[in-house]
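One protein chain omitted, others in place.
Letters A, B, C and D mark the chains in the order given here, with residues in each chain numbered from 1 onward.
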Amino acid sequence: MELQETLEEGYVEILDHLRKRSLWMLHYCTACGAVELPPTITSRFDAERFGIAPFVTSRQSDILLVTGYINIKTLKRLVTVYEQMLPPKYVIGFGSCTINGGIYWDSYAVVKRLDLYLPVDVYIAGCMPTPMAVLEGFRTLMKLIDEGKANGWRKYIENYDYYKANQRKVLKW
Amino acid sequence: MVEEIKKVIKGEILEKSPQRIIIKVKNDSFSSTLNALKGLSFKRLTLFTAVDFVKDNQFELVALVYSNENKILAIVKTRIPKENPEIETITNIYPNAFKYEVELGEMFGIKVIGNPDSMKPFLLEGWEDLPPLRKDFDSIKYATEHYEARNVEVKYD
Amino acid sequence: MVNLANPTLLVVIPLFFAFLSIIISPFLKKLIKFVPLIVSALNLVVIYFIGVKVLYGSIVLGTTAGLNPPYVIILAVDKLNFIIVLMVNVLGFLISFYNIFYMKEEPTDKFHILFTLLIMASSWISITGDLFNVFVAFEVLSLSSFGLVGYMRSKDSIEAGFKYVVQGILAGSLLLIGVVLIYAQTGTLNMAHIATKLDYVGSLEKLVPYVLIFFGLAVEGALFPLNSWLPDAHPAAPSGISAMLSGIVTTTAIYAIIRVTVTVFNYSAFIPYLFIIALLTLFFGEIAAFFQKDLKRMLAYSTIGQTGLFVLAFSVGTQASISASVAQMVNHSFSKAVLFLVAGIMIEAQGSRNIDDLKGFGRVNILTSILFVFAALSLIGVPPFFGFFTKLAILQTLLDFPGFLGYLSFALVLFAAIIEGVYFYRVFKILFEKSDKNFQAENPWLVISPFILVLILVILSSRPMSVLNFTNDIANQLIQRTIYLTSVLGGLK
Amino acid sequence: MNFSLLMILLTPIFGGLLAYAGSALHKAVRNIFFLIFLILPFFELYQYANKTIDNFYYLTVLGQSLSLGINALSFMLSLLFSLIFLLAYIFLLFEFDKSEDSDLAILEFSFLEGAVFGVLFARDILSFFIFFEIIALIIFFLIGKGYEESHNAQLKYITWALIGANSMLAAVVFLFFKAGSFGYAEISGYLSTAPTPIVLITFVLFVIGFLIEASIMPLHVWAPITYAEAPDSVSVLLSSVVKKVGLYLFTIFVFSIFGLNLFSKIMPRVFEAPLIMYVLQWIGALTIIIGTFVAIVQEDAKKILAWSSIAQSGYILLGLSLGTPLGVAGGLLHIVNHSIFKGILFFVVGGVIYRTGTKNLSELGGLIKKMPISFISMLLAIIATAGIPPLNGFVSKYLIYEALIQNKEPLLLTIALLGGTGSFMYVYRLIHSIFLGQLPKKYEGVKEVPILMQVPMLVLSLLALLFGVLPGIPMYFVSKAEAFLGFDPIKYTLTGFPEQPGLHALNVPIISAALMGGFVVAALIFYLLPKTRSVHQLDNYYAGEILTEDVKYNYSFGFYSFFDDIIKPFNEWSIDRIYENFVGFVKTVGDYIRRIYTGNLETYVSLGIIILTIFSLIYIIGGVLW
């Protein structure tokens, strides 16, 4: 059986190595962080050289960028979009609002921790990280994929009820 | 310009500065005042909201109307009681007041007669608590209760 | 046994029964409604015997007793007369059968007496050989049909009857003056005799009497300038009578015109004018019929159109054209009679005469509608039916007419066929449309006579060529007028 | 046991009458009875496989004996039509089983079949005219049993049919008058020596009648509403059979009675064809373009099919009027193919209407899950209509295009090819709005059409595929028909056409094999990869928003509304509008004429008196003068 696994791992390894070179991010700007994305894609910082390009629909893309504060209304849409994406899919949390609520810590509508509701692979700190920081985030994600550690989507499936319970607590849908 | 307003509206008029006038009126003549102001070249309604005066247990409705010709901003204020507050819609005078009235309903709990979406959820879907912009609503308590925070101790090195 | 093949019986029987019924009417009111039935049945028997003789080429003569030749009233039946008188009595028989059940308001004895007089008069016109008799029979005909048209006593039927009366009197006077002028010129009233005398008279002298007689008969025969009474009279009359009027009366009048033009005056110079009149009748009749909303009015205008058609065919003058015209005359009488009888049933079933109210009638009583469809299709000339072969024959002969007028008439007949087709198909459409309106079921007794007529049409359709051959002999006999003259005059001397 | 032609003609009629009588007993008796009589023609026709008979006399009219006969072309078409009648009959049973006038419909159906055989077997101009008018009469009554609008469709149809019939009657009588007999041979003999104006006039009169029936452009006005509103089985007959009768007569008259050399003798030759044929080619091309562009913007399923069948008959006319062996072969083959794939389309749309009750495209959608078999047959049909290789539509259009190239007419070829691409648009619109997209709530319970009702669709789809992949089978009949019409038929093999002057080789099985190969490769790649999870139709990308059941998000109304703006400027001078103001003019003139019959009495009497006075004056003056 080991041969099967080794082959399986070997096969997966090569794939991961190739897969990290072509990541498509969902062009879905949830909050103020979205303004940082155009500079990272266009001429000055050119994310396309790493194979990262913006794509429109959730079916086609791999990375879900959560760029900023997440209030209840956005969270409901975020969950739908996340579930529409095809595995392996990754979530990157921009800025401090996704980490601990940031400046909206006392707001009645803003959620404090993103990873309660969605499995987050990479956080990029900063109250809106600069394009360099965003690119650094992308590179860490690519390193994680390469090492096969970026399996947030598997975590979501395994403890699906935990995530759903959290979401139902907040969203009441 | 103030004289013409005085002629038309009976209410306490305070001229803060050449471009800004505050008009306090009783709540039943609120929409007639706005109507009169619209006649006097105050064509644009820039804001229509309320303020919660907890101590006198009243809401204060505030409508900001602006006149382009003579560059004057008129702030019309009136007081309405806080228990089951209801007001007439002003969309027939200023159509763009529609969304403001929906927000009044959601954030203050003021029912607006004549506005179809008056008490329907707009931003806060599935909200059971007090309307959040009322002073007696404690936002921090609500946030800490409902949204689990990340307990991490910060190391300053 | 008295010689049954005597034409005078055809006139005497109806007269006798008419007076008999006047006498017994106060006592046995109920029986009178069977009188016309008996009369036309007896007539048919007589016609059968005459027919046996006529079919073998001889011309049967009948003379009233007494007075010597020039003053005796002569009745001559050759092939053409035979066909006309046969049609008169066949239709008379079936329509009287129809009337028994159609006329429901009880005191109908006056109606049936007038109807017997109508049968007598039309039979008389069709077989008489004497010009003055034509006028007398014509007057009796007009009188009886005035009474019958106005019989319903409703507002529009009286007004139509009145118009018909005025026109009838005008026509009668024209005819009388013509006959008098002829009598003045030739000194005799017997058609054959006049014919021999008139041969020596130049065409200009005999123009005026001919024209007067022609226009006198044209009023009754529904030709263009004078047929304005017909669209009012036919619809107003009870449908049995309008069937009789359209089927028989107009046909006998046209027969009289043919007889007068060919045998008596032999007036070939007048043919082109007749051609133009017929063309106008056809054109205006069809166009007017297209716009009618009332069913019977539409049928009346279509009668005008069809009469125009077969007079047009006749006025081409060749033997083939006369045979085609006679065939079309037969086809028109039968199918128009069926259409009017069925129209009577339809109107009785739904009250108003408006075509649109007939929506969905076909779905309730299928048999009547199918009869209406068959008769209309034969009238328009749709292939499997007899009408198609007659229309084909007519079109065939129209091309013989010299010059541009022949082609014009050819095109016009086809244009009229389109118009006629459309307004009849429009009625079919309305008949078979789905609609929630419920009609009373048709009275089975009423349906019998149109059914028989349609049966006759179907028989004709199955053997169209033999019918056309027979009408060819008729035309042949008509054109050689010398046979008619010698046999009638021979009989006299 | 040999059947005379008259017996073949009368079998369906006799069957119909028997069925009508049988219906009194029980519906099943009627159905089976009539079915037998519909199958009989196949066997009866079998014995006339390659015989040409010309003199079976059955009736004498006006001294002339009318004759029936069969030739290769009418044999091919009678086989095709009896098949389509059989399938339409099966469909008719389902469509009318609940309505009360099903017996009458079957009777009229049988008369129609008899009349169609009559026209095919007619060997003289009078008998073809008789049967042609009977067809018009029966179609009039059959249309009436359709949808709500069918009644003014009836009127429009019969007006045009009467105009056509009477124009043909004029020609028939005129020719009989001049030539003395009705038979095709004598007529063509007379025509070859007749003066030019007569030939032209009679030809135009005949062509008007045929092209009305074939609904070609200037005379097509009745077709859209009639095809759309007639009952579905009748629209199948209308578009697959009755239209082809018109085109069959056009072929017979142009090629065997008038003859091409007669035309080229009396008029200049343009682009290797007599002038009048060149004009007909352009009429065919215009029909293609206008028919296709109008079909694209229709909202009603059957209206699209109606306009599409007008456009396809444009192709047939274009092919036939080229006058070259290649063009005529293309035209005849397209007659056969068009009857097949148009039949499938009408059967499928009929099935959908039978199940959902509506033919309005914007209300339908997503029926692929509910009616898979209808979807497959419609898929094959739309591939054939658009003329895409593996199916039969492609082969005949290919021949017509090659014929156009041979005749060096690039403009006509451009229009025809553009029509092909246009047909691709409305054909996709049809299958998208009915079968793909969101399934509305009210059609959740829709089931597939009953098994027996699927038979017509499947039989014709099989035929379309068979004739498409192996064009040799229909070509066997078509080349025989071409030989009868006097052309030397083009060379053909079972799998397509060998290389011959003017025609590039074509091998359809190789194309299909290559397609299958490619398909297998792609399917391998697809099915070897990880499995797919089927997803509910509401789980759709909607910019994050959550879709609910009551939201109708299917894009079906005004599918090509932007295309509408492109052809908007050309819509002003549509042909219908020309006819409408012409009819208006005729109505006002007619109304004015009707005033002649004034109601009042004075005019009548005054007229009579005037006549009296004039003639008495003449008499007096005459008396004085002479």
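Some notes on this structure:
Please note the rule applied: a contact is a pair of C-beta atoms (placed from the backbone, for glycine too) under 8 Å apart; a residue touches a chain by one contact, two chains touch by 3 or more.
Criterion: contacts and distances are computed from a predicted model.
For the chain that is left out, the UniProt protein name among "Thiosulfate oxidation carrier complex protein SoxZ", "Proton-conducting membrane transporter", "Heme exporter protein B" or "Cytochrome c oxidase subunit 4" is "Proton-conducting membrane transporter".
Contacts of the undisplayed chain with the visible chains, over the whole complex, involve A, D. Interface note: of D:146, D:164 or D:422, the residue touching the hidden chain in the full complex is D:422.
Note on the undisplayed chain: of the listed residues D:50, D:193 or D:532, the one touching it is D:532. When the whole complex is considered, the residue among D:522, D:578 or D:614 that touches the unshown chain is D:522. Across A:56, A:103 or A:132, the residue that sits in touch with the chain not pictured is A:56.
Contact with the undisplayed chain is limited, among D:386, D:457 or D:611, to D:386. Mapped onto chain A, the interface with the missing chain covers residues 15, 18-19, 21-24, 27, 42-44, 46, 48-49, 51, 55-57, 59-60, 62, 85-88.
Touch with the hidden chain on the side of chain D covers residues 366, 368-369, 375, 379, 383, 386-389, 394, 398, 401-402, 405, 408, 410, 413-414, 417-418, 420-422, 424-425, 428-429, 431-432, 436-438, 496, 499, 504-507, 510-511, 514-523, 525-526, 529-535, 537, 539-543, 553-556, 559-560, 562-563, 565-566.
As a convention for this text, only the chains that are shown with their structure count from here on.
Centre-to-centre separation of chain C and chain D, using mean CA positions: 45 Å. Note on chain placement: the centre of chain A and the centre of chain D lie 61 Å apart, centres being C-alpha means. Residues of chain A found to touch two or more other chains are 76.
Here chain B touches chain A in the complex through residues 123-126, 129, 132, 137, 139-140, 142-143, 146-150, 152, going by the rule given at the top.
Residues 539, 541, 544-546 of chain D touch chain A in their complex. Every residue of chain D that touches chain C in the complex is listed here, in rising order: 60-62, 100-101, 126, 129-131, 133-134, 137, 140-141, 144, 151, 154-155, 158-159, 162-163, 166-167, 169-170, 173-174, 176-177, 590-591, 593-594, 596-599, 601, 603-605, 607-609, 611-612, 615-616, 618-619, 622, 626.
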